[in-house]
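This is the structure I want to talk about, given as structure tokens.
Apart from one protein chain that is not included, each protein chain of the complex appears where it belongs.
As written, the chain order gives the labels A, B and C, with residue 1 at the start of each chain.
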């Protein structure tokens, strides 16, 4: 069981005032929580830069489901990688446009490649990969 | 009904070679598709920079569902904004960690604010907003 | 004169270990300095998101100085905005390629516009704006 450590930080009063106003606007409950969030963000970024761990990403794509064969192609692609693709969410934006979010698990290289393929599929209007984390070691 | 326009692009042969190799690696079917993707990406980015249209975002968060009240707080928060929050997807990553993707609709300012609130909730380990698009005008 | 404030942060021991290893690799002298950097980074990002202060940016562009009239055009452009353009640095990368860094001062909107114009100039191969800060209030 991980234990909680407490340590001191020194900061110029002016800087701290600006930070307090930012965390209030962002809705954080206290400084510790806001700083832990910055720390975890830096760690997740570093993990993706170094590419050496199992991780999780989400791919958001927007496409017109009337585009010939596109939905089929995307579904087939996802099934062909069922070991890496955890699940997906589909939203009907209007008569034509769909948004799909696909959760992908694997090493950073593999997640990036799968995301590239989905985003590069003909008919996909916009796509973005969020490189997040399995949450392990980030309590 | 929108019509398809064809126009010419001139490019240095060396630059084109490198681009062709990139689009092959990224899995695009042809240059038109790859260039349309770059164009749509630039338009979506510009839309978010200017903040003047109805749009769609997805918020990816990772958290420990054992954190006291966190899941309840997130659910309540989503219900309180049911007009903006379209739907959400929940994935169990391991005994402790959950990943949730929430689809949010509204003006850019409102989507950003909702994302900040979710990401800033105590116990959320990592969070990222993808600013995407309703797909309108991006065929 | 601003005074130094000291306050406590609580963090899970596992998270702290990973953070300590990151700050060692990044070469920070101690946790306070690393955390202050994260805090200042978040403040600068927020300032640019909200766009409501006088600020500073640097524009890095790479171009071929043999491109007809390009160097002249860039110089003229900089002179026409001498109130906003503080100074610039020019590096000869090889026979053809030059790198130029231009320091721009003004409100966020104006800095962005000037950067867009330089980066969009015909012949500029690559350009990027760094949105930084005047340093005020970030001690």
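Here is the rule we use: a residue touches a chain if its C-beta (ideal position, glycine included) is under 8 Å from a C-beta of that chain, and two chains touch if they have at least 3 such contacts.
In this text, all values refer to a predicted model and were calculated from it rather than measured experimentally.
Taking every chain of the complex into account, the omitted one touches B, C.
If you put the missing chain back, the residues of chain B touching it would be 2-16, 18-19, 22, 31-32, 35-36, 38-43, 46, 137-139.
Touch with the hidden chain on the side of chain C covers residues 23, 25-29, 33-34, 37, 40-41, 44, 56, 58, 60, 62-64, 86-89, 91, 93-94, 96-99, 101, 103, 116-117, 119-122, 124-128, 130-136, 138-139.
What we mean here is this: only the chains that are shown with their structure count from here on.
Taken as a contact graph, with one node per protein chain and an edge wherever two chains touch, the assembly forms an open path, each chain linked only to its neighbours along a line. Chain C has its Cα centroid 25 Å from the Cα centroid of chain B.
Centre-to-centre, using mean CA coordinates, chain A is 9 Å away from chain B. Residue positions 40-41, 138-139 of chain A are each in touch with at least two other chains.
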